[in-house]
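Complex shown without one protein chain; remaining protein chains in place.
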Amino acid sequence: MFRSTAVKILAGAALLVIVLGVLRYKPWQRRDQPMEAARASLNVGFLPVTCHLTCPVTDFATRTSATTRFESQRFTDFPTIVESIKGGRLEATFMIAPLAMKLREQGVPVKILYLGHRDGSTIMVRSDLPAKDLRDLRGRVFALPSKYSNQNLVLRKLMEDQGVKPDEINFVEMPPPDMPGALASRAIDAYFVGEPHAAKAELDRSGRVLYHAKDIWPQFISCVLVVTENLIREQPEVVRDLVRGIAESGEWAESHRLDAAKVAAPYFRQDESVVRYVLTQPPDRVSYRMLEPTDAEMEQIHRMALKAGILERPIDMKDLIDRSFIPPHIRAAEISVN
Amino acid sequence: MNQLVSLQLKNVSRSFGEVDVLRRISLEISRGEFVAVVGPSGCGKTTLLNLLSGYDRPTSGTIESSGRRRMIYQQDGLFPWLTVNENIGLGLRQLHGEREREGAVTDLLRLIRLEGFERHYPHQLSGGMRQRVELARALAGESDILLMDEPFSALDYLTRMQMRRELARILAERPRTVVLVTHDIEEAAQLADRVVVLSERPAQIRDQLRIAAPRPRNLTDDEVVQAIHRILTVLGIEHEPERATEMERTL
Partner (left out) sequence: MKWKAIVLPIVVAAALLAVWAGVWATGAFHESAFPSPLAVARGFGEEMRSGRLLNDSITSLFRVVCGFLLAVGVGVPGGLWLGQVLAARLAFLPIINFFRNLSPLAWMPFAILWFGVGDAASIFLIFLSVFFPIVLSTMAAVANIPAVYFRVAEDYGLHGRERLTQVTLPAIMPQVITTLRVTAGLAWLVVVAAEMIAGRDGLGFAVMDSRNGLRTDLLVTAMIAIGLIGIVIDRVLVQLTKIPSVRWGYDR
């Protein structure tokens, strides 16, 4: 009768939830690793771009370390990272520098402790266009990852230098992974983005390099390490470990580029050959040294952000930047691949 | 109230706001009596049944009843999510003991000649079969009074005729006090001990006639034909008998 069928269905539903829950959380695996729980661990957010390479490398390096385990948490876009920070669920992450300033402006207590990389961004144009500089891109469609990105700011400076007015180029915002495809299908004519999304078009032969970031702005910064004040207050030692870990990972990646590609590719879930290409063609396409942010360059980004209208009012840069966790001597991390 | 009386209405009136539906109706129905109520559409027959079943209350006057009352609806009174067995079982809820209830259901199924359909759902039955199940459910559990609101009006003509026979046969086995509301004057004449004819709204009892012929009756039995004629005359549809009887004699 109705009653007994209802009971059966309810029981079935409950069983389904339990079975799926068990399969999902695999409680039997937890018990295999009693050490795991004893060790402190910290999630660090990153996107699968080579600007954030030191994040997964640090994860890899601290897999078995005696100190804090830095678990890299892959995101797919910056808005989600921002929402996770505001929701108090993420306390350390890589992000584009102007976005960190914007957060500070909104009163979110975050600090920039370190840089993620230098250089590593590229302006690509369609390979069939004879463009030699931005003047030749007047009237063309140009894609940027976000208006909060440093790419946007730098590009504006370059346009100014070359005498191109802001409305002479049609800008569109586009998720970086879509850019190579859009260029190949001629939906856009050029783009400026962090690697490996530029190299992808180069490998496909649908685009060629117009400028490397370093040609426009030597030691270009796009992404920085951002940590909440809360974490700094409560676990300063963990923060110190994190900055040192990233510095040493960067130093290691700098001198072990092929190995770094091998380590990072699975974290990015990208083809190792693409990552390897970015790290080696040419080797100074992206750099992981000299990651201490200077007042001058941060102030410059700040000024440009204000000018571009990204920031509505100036922020106090002393509150934003904290260099006290950077280790005095940086040696390469000891990482053995395989 | 007298032991031999099942239902008693004294000066019962019912109005809905400004609309007077029933006006000062007095009626006494004896135990085991079969009363048919006929009248023009919209005169208040359903309203009367609702009062008799206790579902509705009169605006003035009193209604008394003795015994368990059961209503049979025009159609789709069966629960479609219950099997024939379970629907009939509803009428036996006061019986304790699984075996007792099963026995009662089996008896009723035999009575309505639907053995083998226990596990069928109403939508798998024909209209006539469904009305038989309704009947069985209403008969179940020693009910005393059956109130039927045009129970066969949704059936086709032949099925309707058969259902009349069935009802007479079943009532012979399980006697009940019956109030049957119907549009169908043949049905009233063929089945009832007494036919109550209501007037246009506000309904009053215009006439009552007794039909004493034994059951089962054929539609073409003299008593039945005469009763039909009398009812139609009361309703002003046929003429006074003189010429008709003359014609009959000449045939």
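Brief remarks follow.
Lettered A and B in written order, each chain numbered from 1.
Keep this in mind: a contact is a pair of C-beta atoms (placed from the backbone, for glycine too) under 8 Å apart; a residue touches a chain by one contact, two chains touch by 3 or more.
No experiment lies behind these values; they were computed from the predicted model shown.
Within the full complex, the residue among A:R24, A:K165, A:R313 or A:H329 touching the omitted chain is A:R24. Per the touch definition above, the residue from B:M71, B:V84, B:V133 or B:L180 contacting the chain not shown is B:M71. When the full complex is taken into account, the listed residue touching the unshown chain is A:F268, out of A:Y191, A:F268, A:Y288 or A:F325.
Seen from chain B, the chain kept out of the figure touches residues 53, 55, 69-71, 73, 76-77, 79-83, 90-91, 93-94, 121-123, 137. Interface residues of chain A facing the missing partner chain: 1-3, 5-6, 9, 13, 16-17, 20-21, 23-24, 47-48, 73-77, 79-80, 83-84, 86-87, 89-90, 177-178, 180-181, 184-185, 196, 200, 204, 206, 268-271, 274.
The working rule: only the chains that are shown with their structure count from here on.
Look at where the CA atoms of chain A average out and do the same for chain B: the two points lie 83 Å apart.
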